[in-house]
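One protein chain is absent from this view; the other protein chains keep their places.
In order of appearance the chains are A, B and C, and numbering begins at 1 in each one.
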C-alpha cells in the first residue's frame, strides 16, 4: 500500500515528540514535515536525542515559508490551545484530514469553549463537523470526520472509567468524583515555570485547580452527557501533580443505585470493552501507571464497598500515549482506514 | 529542670530513627535506651549514619538481658502491630508512661481490633485506659493517660481534615471520601518486599486496599464517631503509593448540607484550630507535602464547588513526623507536662 | 521466512521481562516457552501487567516436567550467576543456540571466573567455545558461536567508550578510570534487600564496591585486553546507585599520549563506529541516560582538557536493553542470520 504523507505541527513539544517516535515506525505513513518555530532548521535530534538513528532526513521547519503542510494527507496539530482554530480551516479547505491535540475542537458547544478557554472560537462551523476522538465511544463518527478533537489526558482516563456505569444507568449521577494523579509531562514542555522546576515537584504531591475549576472538568461532563444522554450532569474533578514524568491514575467514585458486587461490575466492564484493542480490564494486580508506560492502553480495575454501596474505579494510562500522541495515531488509523492498531502495538509497556 | 529518662523500643525502623533524631535534641529528655534486635550491639550510626555526631554514647541494645527499659520514665514502642499488647502491660505496671506507635492501643473497641488485626487483644484492660493520641482532639485526656495509642499516618491527615466539618454537622455523613497519597516510608523499613522495590515504585502511582479494606478505615471511622458523636458512620478511604519517600496528602470530599462558600469554611477552620501550634490553614498556595517535610505540622486548605455543593479539603503531613515520631513526642510532652512544642520546632520544614 | 522457536529461562526477572517485550514483536521469532519457577502456571501478565494484550497464549512454566526447552532453536538464559553453567551443556548438546545473560560465559579465563564468582566453572570446554557477545567488537565470532556470553550492563557502557582510544593506542593504559552511575533495575528484580528499598535509594546517591572490587572490573579489563591486545591492564572502576529505574551513564577518564583536540577524537569515534546501527556519537547535547530509555543504542560523547591532556568520555545506555535484553536479541539476530536490527528498532527511545 502506498504510504500517506503526514505533517506534525508543534513537533518539538512532548506530544509532538511522541508523535515523531510513533510515526517514524508506522507502516502506512511517510512523515514529511515537522514544524517547530523554536527548532526550525535544526535536525530532529537537536530536540529529541532519543530519536537518533530514526528519521535521518528530517529537519524541523518553520510554519509557512514554502513548507507546504497543506499538501499532506493528514496533519497533526500539537500546539497550545487557541492555535488550531486559526490554522485548521485553511488546511481543511485544502483537503487535509486533521487530528488536533489541543482543546480547540473538543467541545461542540462553542459558547462553553469560549467560557472555559476565554477566547472566541473562530471556526465554529468546522467545530460542528469535528468529532471527539475517543475511539472507544465514537469510533464510527471518527472514521468519516474531517477533523478530530483528540481528548485531553485526564479526560481519557476519566471517561473510560465512568462510561460503562453511566451508560447503563447504574450509578447516582450526582455522586461522581474523579481524583486524578498526573506525571509532570502533562504540563507540556514549553511551560517550564517555577511550578514545574525539579526541586519544587520532586518529593512532593499537591492538588491544583480543585473544586471543578480545571478545564478538563467541562470536557468530561460534556462528553459523558452526550454519550450517556445525561442532562445537568456535573462531577467533581481534582487534578494532582505527582513526582514522576509520565502517567495518569484516575481514582473515580460513584454510588451504585443497585446492589452489584465487585464481580458483577468486572463482568460488565469486560463485556463493555470486549472488542477494544486498547482497554485492559485488570483485576490482580490493580492498574498502576507503570503498567502503561509507553503503551497506548488504558487499564481499568474496580471494587465495591458493600457497606455503603460505593464503587471505586481505578484507571491508568500513559498521558503522552493513550492520553495524547498514541490516541491521535489511533484516530488517524480510523480516518485513513488503516488497521486501528497499526504502529501502536510495538510501543508496548516497559518492565519496569 | 531534671531531664526524664526515655527508651525507644523498635529503634532501628523509620519511626524509631525519627524518634532518635528528635529526642537527641529534646531539652527535657535523656535518651537512655534504644532497643533493636537487628542492630543489637552496634552503634546508632550503623543503622542511621544521618545521626553521626549525635548520641555518641548510645548503642543499640537487645530487649531484655538486663537492659532495664522499665526504669525509664517514658517508653516509646515503635514495633510492628501485635507487639505492644505483649510488652506494654509489664512496663505500665512498673510505672512507665507509654507512647505506642503501633495500632495496638488505638481502638477502644477490642472486638473491632481483633477483627481488623486478626489477633486477640491480650491487654483489654489497659486498652480501656489508653487514649487516642491526637492532641488536637483529645489533649486533656492525653495529659493524664498512662498509655497513648499514637495515631496512624493516614488517619492523622484524614481526621484533622474532616473533624471541623463533622463536629459542626455541616456535611452529609454518608458522602465522605478520603483519597490519600503516601510516600513509601509509610510501609516501614523492615518490609522490603517486591512491592516496595525501587524499580517497581519509581515512576508509578497505584492504589491498594481499595473500597474500605485498608486498616486505617475503621480507625478513622471510630475516632471521628467518638469525637463528633456519630453513629453508623462509614466513609470511603483509598490509599495510594506515590514515588516519594515521605509525606501524605489526603484529598477529602464531602457534600455540604448548607450553602457555605470557600471563605466561610476557611473561617471555620481557622477558628477551630486557632490555638493549635501544629495546624496551619493554608490558602495560597494550597498544601503540598513538601511544605511539611521534616516538620510536625499539618497543613489544611479547601474549596467549595458551588455547582454541586461539594467541598474538597486538602491536608498534608510528613508521615514520619506528625504522622508518627513527631506526634509521639508531642504526646510525651503533654503527658510529662513539658511545653507542647518542646523539641519539635527545630524540625522545621525544608525548602525545597 | 519460517519463524524460529525460542525459550526464555528466568523469564520473570527484569532481563526476562524485557526479553518477552522485545521478542513478542520480533518478526522472525515465535516465543514458545517462558520458564519461571516463581510464577509457574500463571499468565505472563501476573508478573508483567505491561504485556497485557501481548503473548495471549503464553503461561509461565516450571523448568523440567516435560517442558522441552531443548527443542527450541534458541534459548535465552536470564538467571542468576552460576545457573547457566549447569543448564547450558545439556541444551548445547541438544543443538540449541544459547544467549546467556549471566556472567557464566563471559570470561574465557576460567580461573579468573572462579576467583571472581567464587564457584567452580563446571563447563570449561563449552566456555572455550563461547564468544563475548558485544557485536561492535566481536561480530564475526558471534555469528558462528554455539553460545554467547552476553555482556554486563556496566561493561557494555565502559568498553564501548574506551575501545577506540585503546585500540588506537592513544592513551596511557595506566591512567584509566571509569566512574559509572546506574539505575536500580541493574540490581535485578529478585534482590529486594534493604539496600534497594525505595526510601533508602530515593533522594540519595552512593558508591559501592569501590577501588576495583566490583565484579565487572575484571570483565572490562579482560575484554579490552583481548580486543586491544594489552597485557597487565588494570583500570579503576566505581559503580554508583542513582535514584532512577533504568540507565547507565559511564564517565571515563584517560590521559592522552598525544595532543589530540576534542574534534580529533570525535572524528576518530565517528570513523570507528561508522557502520554500527546501535552506536550514536553525540556532540550537542552530550549523552544523557534518558536519550536511551527503552532503546538498544549506546550514545557516546567526549571532550579533552587541553590543560592536562586528559580526555573525558561520556557513554549512556539503557541497562535493560543495550545492557541486557536488547543486546541479547542483537546477538540472536547475528547467530540466526537475521537482520541485525530485527525487532530492535521499534524500541526507540522515549521523549521524555
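In this text, contacts are C-beta pairs under 8 Å (C-beta built on N, C-alpha and C of every residue); 3 or more make two chains touch, one makes a residue touch a chain.
Predicted model only: the values in this text are computed from it and were never measured.
The undisplayed chain touches these shown chains across the complete complex, A, B, C.
Touch with the chain that is not drawn comes from one residue among C:17, C:186, C:243 or C:343, which is C:243. Across the entire complex, the residue among C:94, C:111 or C:211 in touch with the chain not shown is C:211.
Within the set B:288, B:303 or B:335, the residue that contacts the chain not displayed is B:288. Residue positions on chain C in contact with the hidden chain: 174, 177, 179, 181, 183, 199-200, 202-208, 210-213, 234-236, 238, 240, 242-247, 249, 251, 253, 262, 285-290, 293, 303-305, 307-308, 310-312, 314, 316, 352, in rising order. Interface residues of chain B facing the missing partner chain: 14, 17-18, 20-21, 24-25, 46, 48-54, 185, 189, 202-203, 245-246, 277-278, 280, 282, 284-285, 287-288, 290-295, 297, 299, 345-352. Listed here are the chain A residues that touch the chain not shown: 14, 183-185, 189, 192-194, 196-199, 201-203, 243-246.
Basically, only the chains that are shown with their structure count from here on.
Using the mean of the Cα atoms as each chain's centre, the chain most removed from chain B is C.
Averaged C-alpha coordinates give centres for chain A and chain C that are 36 Å from one another. Chain geometry summary: the mean Cα position of chain A and that of chain B are 39 Å apart. Residue positions 183, 199, 202-203, 243-246 of chain B are each in touch with at least two other chains.
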